[in-house]
Each structure stands twice: as C-alpha cells, then as structure tokens.
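Before we start, here is the structure in question, set down as structure tokens.
Excluded from the complex is one protein chain; the other protein chains are retained at their positions.
Now for chain A:
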Amino acid sequence: MATTATKSVNAKLVLLGDVGAGKSSLVLRFVKGQFIDFQESTIGAAFFSQTIAVNDATVKFEIWDTAGQERYHSLAPMYYRGAAAAIVVYDITNPISFTRAKKWVQELQAQGNTNMIMALAGNKSDLLDARKVTAEATQTYAEENNLFFMETSAKSATNVNEIFYEIAKRLPRAQPVQNPVGMVLMDRPVERTAGASCCS
C-alpha cells in the first residue's frame, strides 16, 4: 500500500492497542524524540508524519495515533483502512493489554488487507520488575501470526526507531513511477493508486 516516486515512499501507519499501552508515547518518541511521564489520553485521533531514510529510499510515515478505549472501537476502521502498516501495542506489565492486542491483530487480519505489515510492540520494557507478559510467549504468538515483534520502551527510547525502521524495510518497493513528487495516500488507496503504484 505504499506509493512511490523516485526512491520515496509514503506509507500510512496506524497504532492500535489498549488504553495506556503507550501508543502516543511511542509516536512522540519517534517523531519528536520526547517522552512525557503523564502523556494525556488521546481523544479521537492524532496524526503525525515522519520521514526516515532506509537503504536506497526515504519513507515518509503518515502515522495515525488512535484512542485506546474499547468504547471508541467503532472509529478504528476509519483510521486503519488503507494503512500500509500497523503497530499493535501492548504493555508488558499488563496481561489484559496483551489480550486486547491479540484482538486487534485478529481484526486487522479479518479486514482483508493481506499486504499490511503488522508489528507487535511490547512496550514499557524498562519496567522489568513489573513484567507480566513474557517475551517468549509473545514471540511464539507473533510467529504463528506472521507478525514481527519487538519489545520497546518509549521512556528509554529502546527499539522505538528500530521498530519503525523495520517496518520501513519491509514495505514493498515499487518501481519509480510517472509521478515524480509522490502522492498522498487517501483512505481508498486501492482504487486511487492502482495505476500508479505496485503493492503486490
């Protein structure tokens, strides 16, 4: 689902996960290099963009950060529709958030975009003493479901850039196309970009 120009890829990425798992904190760390102890809850959704260089190309991530509460679940499809990648975030100190992460994975698998790159982030890896979800159990789950998995810490900046780089590397590379400046992905990239890109 990425659109390319010469060595430039735009990729829509969505963050999903339970309340307080650290979705906004991961984005803030990645986009601004900051961490706030009491990051306020996300109301509705927030949008950020960040460009990184990977190998021979630059990837511009268009990142949707969503509200975590189940109550707002019905809004989620609006944000993950047409996404090239998703990071499903849970909190390693909170087993319920891992259960919820698995539900998100299921939902994304069910919505039928087989090209979507899915990453699973076990966040708050700095809180080792409070760990409730083991990395081994998650790794098994991730392999079974064809996800790639990393434990991250937005607070200590561990694996935050790495997870985004890893996604960037896995994005499908397309041949340079007619449109030299690239184009912005919309909600319906399947129809709109079919002629201009290669998402196979």
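Quick note on the criterion: a contact is a pair of C-beta atoms (placed from the backbone, for glycine too) under 8 Å apart; a residue touches a chain by one contact, two chains touch by 3 or more; residues count from 1.
Following the convention adopted for this analysis, contacts and distances are computed from a predicted model.
Undergrad: One chain of this complex is missing from the view, so tell me which of "Cell cycle checkpoint control protein", "Probable prefoldin subunit 6", "TBC1 domain family member 15" or "NADH-ubiquinone oxidoreductase chain 6" is its UniProt name.
TA: UniProt lists the chain that is not shown as "TBC1 domain family member 15".
Undergrad: Which of A:Q39, A:T58, A:Q139 or A:T158 sits in contact with the chain that's absent?
TA: A:Q39
Undergrad: May I ask you to list the residues on chain A that touch the chain which is not drawn?
TA: Residues 12, 19-20, 37-41, 43-49, 62, 64, 67-75, 78, 96, 184, 186-187 of chain A touch the chain absent from view.
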